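With one protein chain withheld, the remaining protein chains of the complex are depicted in position.
Labels for the chains are A and B, by order of writing; each one numbers its residues from 1.
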Amino acid sequence: MRYRSLLVILLVSLMVSPVLTAEKTGDEIIRKVDANMTFDTARFQSEMVIYIGEEVRRKTFVSYAKGRTNSFTEFLSPPRDKGVKYLKIEDNMWMYLPSVEKIIKIAGHMLRQSMMGSDFSYEDALESAKLLEKYQAELVSEEVLEDSPCYVIDLTARVKEVTYYRRRIWVDKNLFIPLKEELFAVSGKKLKVMTLGNMKKFGTRFYPTYMVMRDLLRKNSKTEMIISKVEFDLKIPEEIFTQRSLKK
Amino acid sequence: MFRIAFRNIFRNKRRSVLTGLSIAVAVMIAVYLWSLIVGIMDDLFDNMIRLTCGHVRILNTDYVKRERMMPLEANIPDYLAVEKIVAANPNVTLTVGRIKFGVLLEHQDENKPVIGVGIVPENESQISHLDQKIIQGRMIKSGQEEMNIGVILARELGLNLGDTLTVITQTAYGSISAMNLKIVGIFSFGVQSIDKITFYIPLDKAQPLLDLDNAVTEIFIYVKDKDNAPEVAKEIKASLDQVYPGKYTTKAWQDQEVLYFYMTIARNVYGFLYFLVLFLASFTILNTMFMAVLERTKEIGMMKALGMKNRQVMVVILLEAMLIGTIASFIGAVWGSGVAYYLATKGIDFTATFEKMGTVNFPLSYVYRAVFSWGIIFFGFCMGVLFSVVAAIPPALRAAKMEPTEALREI
Partner (left out) sequence: MLFKLAFRNIFRHFTRTFLTFLAIALGLAMLILIDSMLTGIDQESFDRVINYETGHIKIFDRGYREDEENLPLDKSIKDPKPIISKVKVDPEVAGITSRINFRIMLSDGIDQYPAVGVAVNPADDQAVFQLKQVVIKGEFLSGTEEAMVLGEDLAKDFGVSVGDYLTILTRTKYDTYQAIDLRIKGLLKTEDPKIDWAAVVIPLEVGQESLEMEESVTEIDIKLKDPSKVKDFRDKLNKELPGLEIATWKDLAADVVAIARAKRTGTGFVLFSVFIIALIGISNTILLAAFERTREIGMMAAMGMRRGQIIRLFVLEGAMIGVLGSITGCLLGMLINIPFVKYGINWGFVMRDVGDIGYRVTGVSRGVWNISMIVTAFVAGIVISALTSIYPARVAAKMEPTEALKRV
């Protein structure tokens, strides 16, 4: 008899939990997003297409990444950019220019500049900390974005040292992957918009293979990142994430 | 009468010397001061033309508004075709394409903004005389990855002949680009704004560095008559508009707005100054001459008593004035040209002061030089003689009319 009431209680609790789990907090959603977007290691083959007014520039590159902390990128085309390499270790970034065989540390003012003329700045590329470490998340509403129902989450800086004071993320309710991100200045002015799409399945995870970043302060410009091939959790030798590998 | 005049002069040496001294000093000062002022002004305008804008400059219309940022995307593509159109104008003597680009040089934790200029060395030196301004090493050659760097810039960066500087910059399309450039020559134009922040590289190396194939950011044009530059600028714009409607803008050197404005002010100030000095100088001559003649009433009385007629007396006095005036003016002109020569070759040197300053946007030389101009010297001389004679007229008239007895009575 006692067991029967226990069973009832269990049954009831099982029925209730889906309701509970449906009411996610901002924090929880972001945590799930972070989990989905994180990987141990990955190798990307991508193309970056920069649109400035009438001009279109296409660049292809290959990237190795270890978690959020280390990454190594080498540009393959066009010929003028071939051999240009970037190395990121934690909060530091270096660039290698084959034309002069020199490694340059990207620091100070340079960080604010656009990377290769795109809508991404070096700072953007350096972002590695988990969102929740710097931001407070709040679920504000739900919207449907291109046929996908999303959570709309507002992230407000909780520490002083952030690049973007506020961010707004549209998170796909089913896949827990961001579909759109808006970046704001302290005054609330919208500075950049990034949309992600073309989710593909890789093993158990979904990952966006198409990103568009728009720097709203630049005239008529947007940058597309198209991942043509990606491998997750492969073995990457440690030496790749060293300055020596820049010169090779 | 000449003889009388002559003897009169030597009879009272002291008076003649005093009179002459006044005139000589006034002429001397007139000569060297004007030489200095003209020298400084010419220098300023000259520097501006040779180093920053030519007689006429062609720019992409989109470049003009944002010139301070040196936007590489607003360039002159296919510049050789443009040069050809320009060269067809009979007033044009030389066309020189260049690329001006901004570079942030990293040096000792500081970012130093400097300006690189891609030039065709042989052509550019016809305008700026770069080849003559090399103080160490040699001028760059087309086709080589080398640079000429300003003497002050080199010193600030601790660079020497033979060192290689890696220049990292952004191309016209936002890519990062770099080049190792060997310093084969160090130059000094004597102009702070150039020597402190400029380096030159060959155009055919600047173009690939900046993704500007066949393009330049500006074209300097030299014309036959620089005062006519605005007209020629209009003509060239018209002929360019026929092929590339509205794409290009031409600017004559007189249209450099801010720079020209400040220089005009400088010129007006100095001109006025000189006018005042000249006024004082001529007044001094007048005054002295007047006094000199006045003092000789007794002498004049004697001449009259000896039978000379009024008119003759006047002529004698005027002759004397002319003689003293000529000799003194000549001496003054010689002294003046001496000082002018010294100022023209050595000049007044402000190098130390200028080096300590931040960058001045004026093409100011740091050595003030006078011009050595026969024209100015001659002018000073003539002025001295003229004023001497003119000054002598009123008192001469007065003296000539006097009664001999009256004159003799004067003490």
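Quick note on the criterion: a contact is a pair of C-beta atoms (placed from the backbone, for glycine too) under 8 Å apart; a residue touches a chain by one contact, two chains touch by 3 or more.
Because the structure is predicted, anything quoted here is derived from the model rather than measured.
A.B. asks: Return the single residue from B:142, B:239 or B:287 that touches the missing chain.
C.D. replies: Considering the complete complex, B:287 is the one touching the chain left out.
A.B. asks: Please identify which residue in B:93, B:214, B:239 or B:268 touches the non-displayed chain.
C.D. replies: Going through B:93, B:214, B:239 or B:268 one by one, B:268 is the residue touching the chain not shown.
A.B. asks: Sort through B:73, B:195, B:299 or B:320 and give me the one touching the missing partner chain.
C.D. replies: B:299
A.B. asks: For the full complex, which residue in B:244, B:330 or B:350 touches the chain that was left out?
C.D. replies: Of the candidates B:244, B:330 or B:350, B:350 is in touch with the missing chain.
A.B. asks: Using the document's definition of touch, tell me which of A:45, A:60, A:113 or A:163 contacts the absent chain.
C.D. replies: Checking the options A:45, A:60, A:113 or A:163, the one contacting the hidden chain is A:163.
A.B. asks: Residue by residue, what part of subunit A touches the chain that was omitted?
C.D. replies: Contacting residues on subunit A, toward the hidden partner: 157, 160-165, 183, 185-187, 189, 191, 217, 219.
A.B. asks: Given the full complex, what residues of subunit B touch the hidden partner chain?
C.D. replies: 14-15, 18-19, 21-22, 25-26, 29, 32-33, 36, 40, 65-66, 68-69, 110, 230, 251, 254-255, 257-258, 260-262, 264-265, 268-269, 272-273, 276-277, 279-281, 283-284, 287-288, 290-292, 294-295, 298-299, 302, 348, 350, 353-354, 356-358, 360-361, 368, 411
By definition in this document, only the chains that are shown with their structure count from here on.
A.B. asks: In whole angstrom, how far does the Cα centroid of subunit A sit from the Cα centroid of subunit B?
C.D. replies: Their C-alpha centroids are separated by 61 Å.
A.B. asks: Where on subunit A does subunit B make contact in their complex?
C.D. replies: Result: residues 50, 52, 55, 57, 80-81, 84, 95, 97, 99-100, 102, 104, 108-109, 113-114, 116-118 of subunit A touch subunit B.
A.B. asks: Would you mind writing out the residues of subunit B in touch with subunit A in their complex?
C.D. replies: 104, 111, 166, 168, 170-171, 173-180, 211
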